[in-house]
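What follows is a short report on a single structure.
A protein chain is absent from this complex, but the other protein chains hold their places.
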Amino acid sequence: GCSSGGNGGGSSEDSQAETSGEGASSSSDEGTQEKIKVGYDIYFLGNSWSVQLYQEFKWNAENNYADKVDVTYVESDNDITKQIANIEDLIAQGVDVIITTPCDTTALNSTLQEAMDEGIKVILLAAAIDGDSYDSLITVDEKDFGATGAKWLVEQLDGKGKLIMLEGISGFSTNTLRQEGALEVFEEYPDIEIVADEDADWDYAKAKTVASDLLATYPEIDGVWSQGGAMTLGAIESFQAAGRDLVPMTGEDNNGYLKACVDNNMEGIAVGKPTWLTRVALDTALSLMNGEEVKKDNIYPVATIAGLKEMEEAYFPELSDDVWCGTELPEDVLKEVFK
Amino acid sequence: MQAMKEKFRYSNFPFGVYALFAAIILVFLLSTNGTVSPTHLLNIARSAAPLGIVAMGQTIALLAGGLDLSVGATISMVNLVCASIMNGRSERILPGILISLGLCAMIGLANGIIITKFKMQPFLVTMAMSIIIEGGYYVYTQGIPSGNIPKSFRYLAEGWWGSLPVAFVIWIALWGLLSLILRKTTYGRRLYFTGASPVVAKQSGYPADGILISAYVLTSLLAGLAGLMLSAYVGVASMGVGTEYTLNSIAASVIGGAAFTGGIGSLEGTFPGVMILVVLQSLMTILGISNAGQYLSQGLVIAVMVAVNQFQMKKNK
Amino acid sequence: MTGSVKKQVKQAVPSMAVLGVMIAAAAILSPTFRNAYNIRNIAAQAAVLSVVAIAQCKVLFIGGIDMSVSSVISFSTILVALFSRDTMHTALFSILLALAAGALTGLINGIGIVTFQIPAMIITISTQAFLKGICLILMPGSGGKVNAEFAAFLKTRIGILNISILLAIAMYILAFFILHYTRFGRNIYAIGNGEVYAEQSGIKVKKNILIVYMISGMIAAFAGVLLSARISTGNPLVGDSYAMDSVAAAVVGGVSMNGGVGSVVGAFFGAVILTLINNIMNNMGISPYFQYIAKGIVLVASLMIFQIKRKEIK
């Protein structure tokens, strides 16, 4: 699969993941005692990455950790107020551990603090908060996400050219961080001109509309920096529809994007936020309940698949476009999930 | 001359909106310094086809004295359902279309029956319906949209007949057909009448409930067609592609002169209503106005448009 | 209660019954539902929505609708987060600022409606978009910090209820008396029954409509203040769901969208019902995918039963 390729970035992180993995197995040896009650807050089910995150968590909980955890699911629909209410509900239900992906950097603080005050362990998965009301944070560096793509793009263009940027949804912290990361890189290159910086909601269709409007306006576009999601695919299609030559575009480690790059023989980079972080979260939950010492901030560097060569190795030709490559789910499970 | 004046005053043709539409186009051309080709305008019209079609449906719901907040969810659902059924194979296009539209008809039927037979407020019923549909497609997809649209079907959105986009032609053809039905058939007359006053319609022996139900079915079917069109445009299954269409379709209808009280408005107004919205959107992307700026100007423009339109209508009546 | 007040309050009866059935069913089916902690949560969660529902209610009574409450709420969280700083004084200042912004938005809505004759739904959608633009300029993502002392104050519990919900309840009591027993309140109902006739009877319709929208904006802004304490930050999108939800709460509570019919009492029950649906489903462990369907069905089906009896609302 591509998870190994995806992890090419850093070996130290690999080992770290493994160590916590060992932690998990050791706890299972002791485990005849009661299962721990985990409250998992599904932050969103509106895109394939968030679904894969949920599915991978569920698969882990039902297979690798079936005899150790008992999970209560709530769903927040990417809505802060709903998320706060959901976490309050989980506290009321008396769970042992709460695993959540905060939709906002500050909004959850006091609610999480309340959970900790009740003696509940709090694990943040795939998104950070401003504050320290948690026991463990497991994520990648979002700023790095933006910067990695930007650096690669600048390299491809030899430090000069006209760029368009496709952003996610204004107002989300992920969006802001990735954008900041990219802009910091671009600022260093005076010959890089950003001709347009538009929101396309991480959405394929929106990106397509926005890109075709931009193509109609700007006769010269040398590169596309995208926040990922399925936006890059939309941009590729609108370039093709407008009959323009494809240019280097950044994207996320989504199978469809990789396929498109391979099929069109174009240069690209896939930056990824792996969904196997869920396994780490479950491990951490067990360790915390066993009273073990865990690292408070586990920040993994982003996974990158740069250039055609790596892409050809990494993608799943026979799987759906929606699969995200940073996964440990077996292929048959992926096939089942993304049927 | 007097006759002309009278005809103008008492005509229910929405001249005002067309004037506004022309003004917007002018602003568009001026502010882009002519860098934009007519082809691009046609391209805009092409991408407006789904909104155009669903807005006609919304207008029909408004004419029936109701409102349909479930069109957005319906569009999203159709996208997911037809993409997963077709799944890239052109021989599955027909079943994909039929099943999608069948579902839409059922949704419209449920909306209509609950609203008329249980005397519930359309706002509440269609909003709840929209939540149910959303849940339905979450259950159906388990959160993972899958499937894609075969090339041959995507022709609907991407093909051109001569210098006209196929999508636009389809939209206009549907418009002609529906406009004919609303203006020239007994059904259309009954719909206006029943929308304006269900009590009087019932006393006039009209099957008032049936007419209103049929209007909701029609609205849902049009949302379904818009969903198919949008799917042909998007090409893949994608979550929540229709969300924005609910409010936009209402805005387009109202800009076009439809009233929330029923029996007032026309499809002739909805067309420029839709075009005004999409041209504006495109203009702002082209001018590089940020997302925040887009909200600002959208708010401003819709309010001003409708205000001017209201003024016009008052003068004419 | 006399006169039409009785009838207006009666409109709330179905929602009370639905709420009763929901609570009874949940209490039997789920043991965690009954625990005090959970009840406390429900009360806290209902506070913001129930306050917005008052705003929406007033506007619905005059036959309008206010879709801009969502942006007003977001804007208000932003103002509080930006200006509340660290003393109670500045916190108070930020609240006043938020209320003023709400009133201003309401004023614009009102002017659009009375002088430019724009349908309420459209002008309020326009101001909603416009204000959202301003929110995004001020704060592209969430940010700022709500005065901790102030946030803590609103979360202080007296018994099982926190200050927020107590404030909400107080506002309901106030709104109830204002709407049913004062000149202003009766004028609102009269306008909802027929603007032209109200005008003929010497009611200053335009002025009243303006005031109602301004009050609606202020109440929504106040809901935003409560919300800001809950999320401790400002956020440009956090209010988004409240526009639809507040209308739904009012309508579930028997308020007619054609104006002149219903009571704030119903809106309160409506708001609690909407809050409860989520809570109950979490408690019963219903799969997230089915939560939507269940919510939609509860919304319609529960009231369908009563609607047959309710007087035909055209």
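Chains: A, B and C, in written order; residue numbering restarts at 1 for each.
In this section, a residue touches a chain if its C-beta (ideal position, glycine included) is under 8 Å from a C-beta of that chain, and two chains touch if they have at least 3 such contacts.
Here is the rule we use: contacts and distances are computed from a predicted model.
Engineer: Leaving aside the chains you can see, what is the UniProt protein name of the one that's missing? Options: "Protocatechuate 3,4-dioxygenase", "Sarcosine oxidase subunit delta", "4Fe-4S dicluster domain-containing protein" or "Sugar ABC transporter ATP-binding protein".
Structural biologist: This omitted chain is identified in its UniProt record as "Sugar ABC transporter ATP-binding protein".
Engineer: Based on the whole assembly, the unshown chain contacts which displayed chains?
Structural biologist: B, C
Engineer: Among the options B:Tyr137, B:Phe153, B:Trp171 or B:Phe193, which residue touches the chain absent from this view?
Structural biologist: B:Phe193
Engineer: Which of C:Phe33, C:Phe130 or C:Tyr189 sits in contact with the chain that's absent?
Structural biologist: Answering carefully, the residue with contact to the hidden chain is C:Tyr189.
Engineer: Could you tell which one of B:Arg9, B:Arg89 or B:Lys151 touches the chain left off the display?
Structural biologist: That would be B:Arg9, which touches the missing chain.
Engineer: Please output the residues of chain C touching the missing chain, sorted low to high.
Structural biologist: 2-5, 7, 181-184, 186, 189-190, 192-194, 196-203, 260-261
Engineer: Using the touch rule from the top, list residues of chain B that touch the missing partner.
Structural biologist: 6, 9-12, 184-187, 189-190, 192-193, 196-197, 199-207, 261-264, 317
Just so it is clear, only the chains that are shown with their structure count from here on.
Engineer: Drawing the touching chains as a network, do you get a line, a ring, a star, a complete graph or other?
Structural biologist: Topology of touching chains reads as complete, every chain touching all others.
Engineer: Could you compare the number of C-beta pairs in contact for A-B with that for B-C and name the larger?
Structural biologist: Spelling it out, more C-beta pairs touch across B-C than across the other pair.
Engineer: Round to the nearest whole Å and give the separation of the Cα centres of chain A and chain B.
Structural biologist: From the centre of chain A to the centre of chain B is 35 Å.
Engineer: Nearest whole angstrom, what separates the Cα centre of chain B from the Cα centre of chain C?
Structural biologist: Once rounded, the distance between the two centres reads 30 Å.
Engineer: Could you pull out the residues of chain B that touch at least 2 other chains?
Structural biologist: 138, 142-143, 290-292
Engineer: Touching at least two other chains at once: which residues of chain C meet that condition?
Structural biologist: Each of 136, 140, 288-289, 291 in chain C touches at least two other chains.
Engineer: For a test of understanding, state which residues of chain C touch chain B in their complex under the given definition.
Structural biologist: Chain C reaches chain B through residues 112, 116-119, 121-123, 125-137, 140, 244, 247-248, 251-252, 256-257, 288-297, 299-300, 303-304, 307-308, 310, 312-314.
Engineer: Quick check on the complex: what are the chain B residues that touch chain A?
Structural biologist: Against chain A, the touching part of chain B is residues 32, 35-37, 40, 43, 47, 138, 142-146, 148, 158, 230, 233-236, 238-241, 282, 285-286, 288, 290-292.
Engineer: Please output the residues of chain A touching chain B within their complex, sorted ascending.
Structural biologist: 45-48, 50-52, 54-55, 167, 170, 195-199, 203-205, 208-210, 212-214, 216-217, 230, 237, 241, 256, 320-322, 337-339
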